[in-house]
Every structure is written in C-alpha cells, then in structure tokens.
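So the structure is just underneath, and the comments pick up after that.
With one protein chain removed, the remaining protein chains of the complex are shown where they sit.
Let's look at chain A:
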Amino acid sequence: MSETVQDVSTLIISKLLANPKVPRDITGSSKIVEDLAFDSLAVMNFVMEIEDELDVSVPLDRLAEIRTIDDLASCIVSLKKGT
C-alpha cells in the first residue's frame, strides 16, 4: 500500500482533531509548534501515535526539520519508501 502525502496529511489532521484542545481550523500548512501550541514532548508523543497507525518510525533527528503537518506527512511518505 502506498499512501500519498495528501492521504497522510488528512490522517494526521483527523488524529489531531480528536484532541479537543487543537484549533478546529488546522490545515496541512498549519505549523505544529506555533499553531497547535504543542511543546517538544507533545510533538514526540503525537508522532508516536501516527507511527503506530502507519507502521513507520520517524527518527527524532528527522523530526527536527519538520514545521508543518504537510512536512510531517512528506517525511513519513519518504520514510515508508525507504528514502
């Protein structure tokens, strides 16, 4: 199965919206730290949930480059392709 960046981004947004504290108007270009008010621990914990859903591990050093939800989606897609 090969997800597109769009698929993964949609999945991330739906997971995020399950948390009532997350603003309702988030999009793929929302910034995870600034727009969602996540601290570093919250980001790592949230990514863990997505990892399980998609059976992929996102190394923490890759996480450092991620600003938006779409960045996270692209990173996951590239990890799943093994690049």
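Quick note on the criterion: contacts are C-beta pairs under 8 Å (C-beta built on N, C-alpha and C of every residue); 3 or more make two chains touch, one makes a residue touch a chain; residues count from 1.
In this text, contacts and distances are computed from a predicted model.
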Quick one: the chain not pictured, UniProt calls it what, "Simple sugar transport system ATP-binding protein", "Cytochrome c biogenesis protein", "Aminotransferase class I/II-fold pyridoxal phosphate-dependent enzyme" or "Sarcosine oxidase subunit delta"? "Aminotransferase class I/II-fold pyridoxal phosphate-dependent enzyme"
What is the set of chain A residues that contact the non-displayed chain in the whole complex? 39-42, 44-45, 48, 55-57, 59-62
